[in-house]
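Some notes on the structure that comes next.
The other protein chains are all here in position, but one chain of the complex has been omitted.
So that you can tell them apart, the chains are marked A and B in the order they are listed, and the count of residues begins at 1 in each.
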Amino acid sequence: MPKKYHIPVKTAPPRFLPIGRYATIEFREDCAGSCRECVKKKCIYGIFTENYEHFSTMDEPEYLYNCQSCFRCVQECTRGIFSRVINPDYRTLGDDHWRADTIRRLWYQAHTGKIPVSGAGYGGPFVAAGFDSMWTDMSEIVRPTRDGIHGREYISTSFEISRRITPLIFNQDLSLASQVSPILEIPIPLLFQMPRDLIVNDTILISAANAARVLGTMMIIRPEEYTDDLLPFADNLIPCLPADRINDHVEVIQNSRAVELSFSDNVADTFVDLRALNPGIAIIVRIPLDAMAASRGVQLAKTDVDTLHYYADEHGNELNAEEPRFIKEMIRDVHLKLVENLTRQKINLIFSGGIAMAEHMAKSIICGADGVVIDNPILIAFECRLCFRCRQGLSCPVKLEDGIDPKWGSQRIVNLMGAWHSQLIEVMGAMGIREARRLRGEVGRSMWFDDLEMENFGPIFGQRKVSGLG
Amino acid sequence: MEPNYKPKIALFHCINSFNEGLFLPLNGRVDVALNVIRLACSSMIKDIVLLKAFEAGADAVLVMVCPEGQCRYVEGNIRAKKRTQWVKSLLDEIGLDGRRLSISHMSLQDTDAPEQIIQETLAVLNDLGPNPAV
Partner (left out) sequence: MIVGEQKPIAEIKAIVKPYKKLLILGCGTCVKTCFAGGEDEVAVLASALRLSFKKDGKAIDIAEYTIERQCENEFIQEAAKVIAQNDSVLSLACGAGVQAIARRFAKIPVLPGVNTTFLGVLERQGFFTEECTGCGNCVLGIFGGICPITRCAKKLLNGPCGGSQKGYCEIKAETECAWHLIIDRSKSLGQLNNLTTYVPPKDWRSSNSGGPRRLVREDHII
C-alpha cells in the first residue's frame, strides 16, 4: 500500500481581525456585568473577555464580531439584555458567487486547517443557483467505517495530468510493447494558479509555490509572474508558454514536468517540438470555457495532448455568452462530448473559475472533471476580502501589497487545502467511493434540483414548475 | 490653523438610521478624512469606543442614531445618547472640549442631514483646531 497522503496542517492565526459574522448587542441598560448568573462570565468562547481586551488594545475604534452564535447569552441572561446581530460590514463582503459565508469559512480553514462546522445547524436555503442546485448523495449504505477514513481506511484523492495509453499493446512474451510515457500523478485533485487582477507579488508567489511543493501539487504560472526566486520550486510549477515561441524557453521546458499552452487552432503542431525537447513532459492546453469548448476538446483529444484546462470567468460562468451557463453544466457538456467520441479516458480535464469551496471540487469531479484549478481561494487564504479595492488602485485593507511572510502564507494555504482534502474524503467516505478517479462523472451520486423538480412537480404543475430556479 | 490641515472625523452610525447609498458620496470627500464605523444598533456605542476614536487621532466624533422612539431595539438610541453625553462631560473634564463629540438623530428620509452635520462639525473644528492629544 502506498504511503498515506498526509497534509501537515498547523494553526496559522490571521494578521488582521477577520470580518466576523455575529456579535451580541446589549440593547438594554439593565446590567453591570456582575450578577450571579452573569452570562458574560459563562460564555464558553470568552467573547466578552476578548471584547474587553480588544477595546484596550485596538488602534482605531472597531468592534469584535466573533460570536459563535450559540445563543446562550441571549437565552440565559436573567435581564434579557442581549440580542444577536449580524455585522453590517459582513453583509457587504464578497458578491453573489463569492459569498460572505464562503469567504469567512475559507479564512477559518486557512487559520485552523479544520473542516468548518456551522454550529447551530445549517440555516440557509436548501437550494440556490450554481453548485447549490446540486446535492451529493451520501446515503450509500455500504460506506466504510467512519473512523477509518482518517485512519486505517485509505481513500485516494490522486489524479493524473499525464495522458493514458489505451489500449496497451503487448509482445508475444507478454512484455509491454507500448511506449509508456512517465505518469504525472498529483495526490490531490487540484492545481493552483494566481487570480487575475488581484494583488500578486513575490512573497505571495513564493508562499503559493511552497505550499504546492508541501502538498505535492503544482502551480500554473504565467510568464509575467515568473521570477528567479521561484527557481527552487521548478518541480511544482507549470509554466504557461506562448505556443509560437517555445524555442525561446528551451531551458524552462527541459526543467519542467508539465507546461501549459494557450489554445489556438494549430496549437497541436507544437507538441512534437515540445516532446523533442523533453520527452516526458505533460502538455496542458488552456481553453476558454465557451460555446466552442466541447468541440475544441474533442478535436484536441485526438492529438498528443495530456490535459485540457478549461477556464470560466471568476464566477464560474461560461465565457463570451449572452446567457452564460454555469461551470457545472459546462463540465457535463465537455465531459459527455468526449465520452461520446470515445476519447474521454485518454486525456484529463481540469477546470478553473469560481471554484470557491471544497464541495465545488467534489461536485466538479462528479460532473466529469478530473481535477480543478483554484485561484481566488489562494488569496483569500492570505486574508484577502475580495473587496476589489486593488482593481481601483486603492490600498489593500489587509496590506497584501506590502508582501507577506512566505512561511506563514504557505502554511495558510496548506491548512486550507488540508481542510478541503478532509472534506473530500469525508464526502467520498459517505458515498462509499475510495478513489477520486472513481468519482469522476459519477452523477449517480448526485441529485440535481432541476431534475428532481421536473420529476416531482412537473406532472402536477406542468411547465410552470419546470423552469428551474428563477 | 495649518493650511494643509485635513480634519479626521470618526462617524459612528446605526445602519438603521442611515441609507448607505445616499451616504456614499461622503466617502470620496477630499476636505475631510472620514472613518465610518457601522453599528448594528446604536446601543453598541460604548464610552471606551468613543474615547478610542479620539486616541486614534480623530478631531471630532459624530454619532448618528435613529429618531427617538424609533429604535429597533427600543432603548438603543437612548443609551447611545446618555453615553455620548457622559463622554462629552469627560472630554470637558480632560480639556479636550465636549464639542468635539456630537450625537444626532437621523431619519432615513432626511438625506441632506449628514452633509449638514459634517459641515457644522467642520465649523466647530475650525474654531477648536486639531485634536490636542495627538
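Just so it is clear, a residue touches a chain if its C-beta (ideal position, glycine included) is under 8 Å from a C-beta of that chain, and two chains touch if they have at least 3 such contacts.
Please read all numbers here as calculations on a predicted model, not as lab measurements.
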Residue among B:15, B:32 or B:51 that touches the chain left out of view: B:51
Would you write out the residues of chain A that touch the absent chain, in ascending order? 29-34, 52, 55-56
Contact set of chain B toward the excluded chain (per top definition): 46-48, 51-52, 54-55, 90, 93-96, 132-134
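Everything below uses one rule, namely that only the chains that are shown with their structure count from here on.
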Could you state the distance in Å from the CA-based centre of chain A to that of chain B? 42
Which chain B residues qualify as touching chain A in the complex? 10, 12, 15, 35, 37-41, 43-44, 46, 48-50, 52-53, 56, 73-76, 79, 82
Help me check something: in the complex, which residues belonging to chain A touch chain B? 23, 25-29, 55, 58-63, 83, 85-89
